[in-house]
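The complex appears here minus one protein chain, its other protein chains still in place.
Take a look at subunit A:
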Amino acid sequence: MKVWVDRNICDNHGQCAIAAPDNFSLDADGVLQYKEDFPDADLEYIEDAMDVCPVQAIFLKGEQ
């Protein structure tokens, strides 16, 4: 599974960076940066990040 953020929806809330800091961060300009790949053990944190995104912009590819 890979992480995918829909940039059209994301408004750089940054909640995901609090829930899963290993995978999501906001850069110096406040813009979201994230990694597509993650270790299996981190799935829980990725799912937490998906939950806390107020605009529900984070998806797992290979999920549907």
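Keep this in mind: a contact is a pair of C-beta atoms (placed from the backbone, for glycine too) under 8 Å apart; a residue touches a chain by one contact, two chains touch by 3 or more; residues count from 1.
The rule is short, and it goes like this: contacts and distances are computed from a predicted model.
Only one chain is not pictured, and the protein name UniProt records for it, out of "ABC transporter permease subunit", "Cytochrome c oxidase subunit 1", "FAD-dependent oxidoreductase" or "Iron(III) transport system ATP-binding protein", is "FAD-dependent oxidoreductase". Take subunit A: the residues that touch the chain left off the picture are 12-15, 17-18, 26, 28, 30, 43-44, 47-48, 50-52, 54, 56, 59-60, 63.
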